[in-house]
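Certain chains of the assembly are absent from this excerpt, and the rest are unmoved.
Every chain is named by a letter (A and B) in the order it is written, and numbering of its residues begins at 1.
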Amino acid sequence: MEVVLNGTVANVDQEMNLWEFLLSKELNLETIIVELNEVIVKKQEWKTIILQDKDRLEVLKFVGGG
Amino acid sequence: MVDQLVIGDRSLQSRLFIGTGKYSADTLIPEIIKKSGSEVITVALRRIDFNSPTGNVMDHIPSGMQLLPNTSGARNAQEAIRIARLAKAAGCGNWIKIEVISDNKYLLPDGYETIKVTEVLAGEGFVVLPYISPDLMVAKQLVEVGAAAVMPLGAPIGSNRGLKTKELLKILIEEIALPVIVDAGIGKPSDACEAMEMGAAACLLNTAIASANQPELMAEAFGMAVAAGRKAYLAGLGRSEKYASSSSPLTGFLHSSIAEETI
């Protein structure tokens, strides 16, 4: 199946939850913010959400700004 | 009695707010914070780039600092509101710097979109600090919709051009009951000092420190200049005069007293 990750298409071969997906991207899960289909997803919910085809994911973090 | 700036539920000793952008390395940030004495620091929210993963600026900001996420990148009210909510969800607290900008050359803010954002977010319990042009009527409406302060520009963002809008800043300071924080354009500690002498509540700057040859030393200079300007405001500046007035007595000269009449 396909999801849109930060504006670009990404393939997801097998069923997995959001937490597993993010882990597969080698991210420091402590410091990221995740929005699924324009709805913010809290950390504690990541393991309970199974990715669906066409899901739109935004994975964000804080950077230097003025 | 101690002079403090109260914004939202926070009392601040330092009236210098700093940014975290444009540094050669985020690892400089802790020392910049320490030298500047600042208690409020801005950050931005961006998509992770999976092709070039980098660190997270948060790792370099000591706890105890008041985070001030900005809505940079937002071109309208809707985008700004979305970014603000994400920042809050990320545990950054409830302060937000509103930036709504569609002009990419001078990065000048859109006042009316900013008013809309402020109304919505203030209603959601955010402490809203909007970046604006020094326009009195926009500032007055921001007061009505619940802004915690107004942050007019001195000159375009990152230009280091100084207090080019002095005339209008003075009017805002005189007419607006909220703290007026000069944001953008400040290039030299003397600019920040002058803004404080004029009665600004605080100064927010980033580029002036980040673009210095020695950012840590410049951070210290700005911390001192802002504090000096505030003290001068409280001490009450002396009047400026057209003519000279001698600092030394005009009588009792050695030379003949005839001369004294001429003085």
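Rule of thumb we're sticking to: a residue touches a chain if its C-beta (ideal position, glycine included) is under 8 Å from a C-beta of that chain, and two chains touch if they have at least 3 such contacts.
Every value quoted in this text rests on a predicted model; they were computed, and no experiment measured them.
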Notebook entry, point to check: Can you write the complex as a formula in the shown labels?
Noted result: A x4, B x4
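The definition used in the following text is that only the chains that are shown with their structure count from here on.
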Margin query: Need the CA-centroid distance for the pair chain A / chain B, whole Å please.
Written below: 35
Notebook entry, point to check: Residues of chain B touching chain A in their complex?
Noted result: 19-23, 26, 29, 42-50, 53-54, 56-59, 69-70, 72, 82, 85-87, 89-90, 92, 157-158, 204-207
Margin query: For a test of understanding, state which residues of chain A touch chain B in their complex under the given definition.
Written below: 5-7, 25-28, 31-33, 35, 38, 40, 42, 58-66
